[in-house]
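One structure is given below, encoded as structure tokens.
Shown here: the complex without one of its protein chains, the others still in place.
Residue numbering begins at 1 within each chain, and the chains themselves are lettered A and B in the order written.
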Amino acid sequence: MTDRSTLAGNGRKIEKGYNFAFLDEFTKREIRRKILKAVAIPGYQVPFGSREMPLAKGWGTGGIQITLSIIGEPDVLKVIDQGSDDSVNAVNIRNLVERMTGAQTTADTTKATIIQTRHRIPEEVLKAEQIVVFQVPFPEPLRSIEPSEQVTRQMHARKDYSGMWLHLYEDIVKHGRITIGARYPVMVNGRYLMDPSPIPRWDVPRLDQAPVLHLFCAGREKRIYAIAPYTSVEPLEFEDYTFEVEDFSGKICERCGSSDTFLDEMIDETTGSKKYFCSDTSFCDKRQGSGEI
Amino acid sequence: MGYVLVKGGGEAIKNAEAMVGSMRSGDSDAVTTAQVKDGMRLAVDQVMGEGGLYAQDLAALAIRQANGDLIEASFLIRAYRSTLPRTGYSENSDTRDMFVLRRISSAFKDIPGGQVLGPTIDYTQRLLDFGEKDGDEEVDRELSGEANVSADGSTDRGADGEGTGSAAEGFDIPKFSKVADLLREEELLEDASANPDDEPFDITRESLRFPAPRSACLQTLARGETGAMLAFAYSSLRGYGSVHPTIAELRVGYVPLRITHPYTGNAVSIGDVQVTECEGILSGVGTTRITDENKFSLGYGLVFGHNEKKAISMSILDGTLAVSEPKSPAEDQEFVLYHIDGIDAMGFVEHLKLPHYVTFQSGLDRLRAVQNEVEDD
Partner (left out) sequence: MRDTAFDVTFDSQIIFRSLLDAMARPGSILRLPDVIITPPVANKYPLILLMTLLDHEVSFCVSGHGDANVNADRQAVAEYLGSNTGSKESAIGDADFILVCGGSSHGLIRRVKQGTLEYPDESATVVYDVGSIGDQGYDGHDEYILLELSGPGIAGKCMIAISGMEQAEIEDVLAVSNYPLGIDAILSDRYGNIACIPRSTNVRVM
């Protein structure tokens, strides 16, 4: 039998002294069992033990625990933060997974089988074989209106989301529109209110009836949840005050010219004027390289 | 000039790590792990307690590696602990078997066995001692030699599989009876809340749920961050809550740890752990706090190493978390238990340093939309 202690099956080296994928097999099994339950009950938050990782809590320990529990030899991993592969924290996470599994990594969304992300969904169309793993700081969509976990769990049990509807109503009365930015609450499979993680509203419509599996994990709060493919995901809205994505009308990316992506706003040092660039940097690279929009 | 896509995150990380080393303010010799362990024992004890791992050498190493940042050091220990396999469970420990270094009671002027001040600075004057620049190591060494106590409570499994004795075994050590036991004999203290054979909740295996059982509360408190616990305990004493204890007994000393030998089935000692234990009678100040059964209840605190402020805080919070009608923050189980973990708190508060420009952009979009609407009106 192959010596698996220092080599992953594809011949790549993994860190000595650690189990494949860092986590012990009991931890992986617990997470795997919980993932299966999460997938069977879309949008419902499954509690799990959650382990301390060599990354600080709040910096992706949940996302990493999922990735490490599911990743295997043929997988190709992409890690992004705010849409960028080069963000220092994304680099750190990618390095950790590489060290612990010998996994292949990529910045190319189309080549990845597992995409671990903080706060964005990549712009490119995803295929059925891909799994998106979201890093989640706040798994509870009702937390902003109710601080107690005991109470919010009861609300989910009874499908009592009146508090959130009231919050949206009061928002409209006060400001003339719903002012929730990221973390827009969505109804999943017509049953559970869910926090899609701090992705911008731009990305929320991508969750509805998607061909891919979305897995969400909060390491510090110890919750796993999921949206199976082809599941209805509806942002909360009123008939007369509907869900709105961010407005980038009239703006294009300085690098690649895209007018259909989520844009980062930046101040030009020399001119003092505002400039915009694709948040999804690897997508921007592709478009810029090909010259096509 | 155009925008240069920021790449090279990996290199930035490497350079940042290298710069940390260059932050030393002087050119003295680097402090060694042994120096931290020997000279900064209370820091070592705090880190063991908050990291949740009884290992003095590792705690000392972590403090040195973290340049003195104790919460960071506790994080290193907690992360390391996570990689260790769980090989078994000890037998229930009884602190009545403690080899006592220090033992005081506030409830009574005099107690059987006497008030033993032990190593404490409680009654010294807090004046910065400019004369003692490098510590009086000579005196310290002599004193520890005289006491003939192994301050290193590390486990030491013999090669033959039989445990080595605890530091206390073999000596003619006076055992001190528990003040709380005297109160129990007189039917003044409530009964224990659990049986010794009950299976405790395991916070490292399951996430908390509420109302939390007492074992889950105590575990969370035992590895809670000292400062956070102090703040909540203080709030209860000052009036944001109804719990105010009188200390029946505060003990610092070494408790033997025993396991069941995997082959012989006998109870075997694997060493000592130094702990601080506080048993607080929740008697109240002003209004006397009496339970429905006409007894006093007990708040319990137990922490690794020598950490009195944390053990006392723990005993107060054990009391506040059991209040049936919570009215103040310290009495709110979720509020206390979710927020006293230093590693969770540090991680999440500091995560604000991570890029949030996409989420911020989303918020900007909303603010601008609202502002535009106001302008249009």
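By our rule, contacts are C-beta pairs under 8 Å (C-beta built on N, C-alpha and C of every residue); 3 or more make two chains touch, one makes a residue touch a chain.
Worth saying up front: this structure is predicted, and the values here are computed from it rather than measured.
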Among shown chains, those touching the left-out chain: A
Touch criterion as defined above, residue of A:Ile145, A:Ala228 or A:Val245 at the omitted chain: A:Ala228
Options A:Pro54, A:Gly72 or A:Pro205, residue touching the unrepresented chain: A:Gly72
Absent-chain interface as seen on chain A, which is shown: 1, 4, 9, 19-21, 25-26, 28-30, 32-42, 44, 46-47, 70-73, 153-154, 156-158, 189, 191-192, 209, 211, 213, 226-231
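One rule holds in what follows: only the chains that are shown with their structure count from here on.
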Partner chain B, residues of chain A touching it in the complex: 18, 22, 24, 47-54, 56-59, 61, 81-84, 86-92, 95, 118-120, 137, 147-150, 175-177, 179-183, 198-202, 220, 222-223, 244, 246-247, 254-255, 262-266, 268, 270, 275, 277, 279, 281, 284-285
Of chain B, residues touching chain A in the complex: 1-3, 5-10, 12-13, 75, 78-79, 81-83, 85, 204-207, 209-211, 334-335, 338, 343-344, 346-351, 354-359, 361-367, 369-370, 373-374
